[in-house]
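In this view, the complex is presented without one of its protein chains, the others remaining in place.
So that you can tell them apart, the chains are marked A and B in the order they are listed, and the count of residues begins at 1 in each.
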Amino acid sequence: MRNMSKLEIKNLTFSYDNKINVIDDISFKVEKGQFVSIIGHNGSGKSTLAKLIVGLLDKNNGQIFFDNEEITKKNMVRLQSKTALVFQNPDNQFIGATVEDDIAFGLENINFPHEKMQEEIERFAKEVGMFEYLNKEPSNLSGGQKQRVAIAGALILHPEILILDEATSMLDPKGKATVRRVIDRLHQEKKDLTIIAITHDIDEAMLSDEVLVLSRGKLIKKGSPKIVLRDEETLRSLRLDMPFVYRLEKGLKSLGIKAKAETVDQLVEDIWASK
Amino acid sequence: MGIKVNNVSYTYQKKASTATLALNDVSLEIYDNDFVALVGETGSGKSTLVQCFNGLIIPDNGEIVVDDFIVSYKNRKSRRLKNLRKRVGLVFQFPEYQLFEETVEKDVAFGVKNFGLKGEAALEKAHQALDLVGLDSSYYQRPPFELSGGEKRKVAIAGVLVIEPDILVFDEPTAGLDPESSKELMALITKLHEQGKTIIVVTHDMDLVNTYAKRVLMLDHGKLVFSGTPNALFNHIQNYDRLDVPLLIKVAKKLKEKGMDLPVEGIHTIDDLLTYIKKWRENHV
Partner (left out) sequence: MSSMTFGRYTFRETFIHRLDARNKIFLMIIFMVGIFFQFNLWSTALLLSGFYVILLIVFMTIARINFLSLFKSLGGMWIFILLLMAIYIFIPNNNYYLPTAFTIGNVDVKWDAICQSAYIVMRLVLMLALTMILTSTTKPMDMTYAFEWYMRPLKPIHFPVNEISMTLSIALRFIPTLLDETDRIMKAQASRGIDFNHGGVFKRFGAIIALIIPLFVSALERSEELANAMIVRGYDPKAKRSKYRLLKFSYRDIFAFLLIVGLFGLIIYLSVIDTKLNPLDLVEIIFKVKGF
């Protein structure tokens, strides 16, 4: 029986100027309900990949499959409407005059019946914790709040694949934390939702089920964050650091302390136990 | 060169109903060749305060003394304020938005041109500044808008460095940058500090504070609530669960709670921690 994957990329290639391949023969699969993170240095093609998946850019070569159905010119609109993309800049994707207007934007686009809008909007605003802010204007909102509104606006169209393109990189620590909490909750509660998070934040990548590592347009590593993010050599080639807990873990190893922990508390226990 | 802040207060939109007291009788001192991190929640007054340092904002009350300049309400119309900006360089958050010239070198030279330098001399200074931020001559003639985000930021910073101020203020210098560019930028700031400049970094990033800053000043709702070393701050802000303590410090603190003898104040890097753990194990064998 053919394995049914949510998203499959086969030999995807793309170039902006027909000289350098920004995406160079990439292939991978993402299962339904997975939370995948894509990491890579600046210019590795991460954002371009996101745009190719949702159809903002046209591939030069290769195939993209949603639920084993290949995307073609004919079914492109139907299939790509299963995806949603949240961008990096909180202001430049906030279209409505207020929070509720912005969340409504997606519904308006699909000609959703007016009578049912209020209820849907309130529901999704609650999902991301922005219910009390429905009538607030974007100029009075923080970055984290605006990004949560963007997520609500994306979710309201019931996407099957939610892509986040460096959605937290312009936020302050508080904003980052609130957005990450929302994503984490979504992943726990919506088992059918496939989430792809593009990030350069290694601590964020730790939260995902699987990590894809991009370098110069190529997919160079794929696997559980527990393995991939302990691979110092690969990370160094991307000029990325290991997550703190793994760095400390490595340092402890050099002292002869065996620690294999994912959290600060576990590490502390391991250190203490080595007495 | 240092900065003395004496009883400074400032209110935004004084006449409107939305008037906000941004700075409330703030007094502090920044020493010559200091490396200070200015922290606080969004809205605590950090940005307002640093804009007083170079005269962009004039306090309603109190005064700011920088060398022989006094920034105060009395002096607000002084033309000398422009020259204050030669001494205090302010780099805003996402400074790449200030680029406008046709070429990189022209944009960087723009700063010194405003202070009297012309033609070749100005370009020469621009080249030096670009060299400082790590952009070689291949960048000189390129249009700034062609560059990547990280490169643009370097050009913008060069545009302030070219004026050769004694005091440099950076507002969230690493915002939006990937880890490697962040490190590069902090290395540059460290180098500038070693060259004798007084450095003030406004930031939310506690790891940055822990790793680079010698002193921390914390503002809350326009008041100065803390002045001291980074580690003393991390002890202090157990009450402020909004600002996140670096994981390194968390580990150190938890170990200390368990009974390990650790000088939490002395731990700035993982290596520091490892050194103490090693000592501890040797003592307990």
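By our rule, a residue touches a chain if its C-beta (ideal position, glycine included) is under 8 Å from a C-beta of that chain, and two chains touch if they have at least 3 such contacts.
Here the structure is a predicted model, which is why all the values come from computation and not from measurement.
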{"item": "Chains on display which the left-out chain touches in the complete complex", "value": "A, B"}
{"item": "Among A:Asn61, A:Ser81, A:Ser237 or A:Gln266, the residue in touch with the chain that has been omitted", "value": "A:Ser81"}
{"item": "Touch criterion as defined above, residue of B:Asn7, B:Ser27, B:Thr42 or B:Asn114 at the omitted chain", "value": "B:Asn114"}
{"item": "Residue among B:Gly45, B:Pro59 or B:Gly159 touching the omitted chain", "value": "B:Gly159"}
{"item": "Contacting the left-out chain in the complete assembly, out of A:Glu100, A:Glu127 or A:Glu249", "value": "A:Glu100"}
{"item": "Absent chain, residues of chain B that touch it", "value": "13, 15-16, 51, 54, 56, 79, 82, 85-86, 89-92, 95, 97-100, 110-115, 145, 159-160, 163"}
{"item": "Contact set of chain A toward the excluded chain (per top definition)", "value": "51, 54, 56, 81, 84-85, 87, 89, 91-97, 100-101, 104-114, 117, 121, 137-139, 153-154, 157"}
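The definition used in the following text is that only the chains that are shown with their structure count from here on.
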{"item": "Cα-centroid distance, chain A relative to chain B, in whole angstrom", "value": "31"}
{"item": "In the complex, chain B residues that touch chain A", "value": "41-42, 148-150, 175-176, 178-181, 204-206, 242-244, 247-248, 250-251, 254-255, 258, 260, 270-271, 273-274, 277-278, 281, 284"}
{"item": "Footprint of chain B on chain A - complex, ascending", "value": "41-43, 142, 169-170, 172-174, 177, 200, 202, 239-241, 244-245, 247-248, 251-252, 254-255, 257, 264-265, 267-268, 271-272, 274-275"}
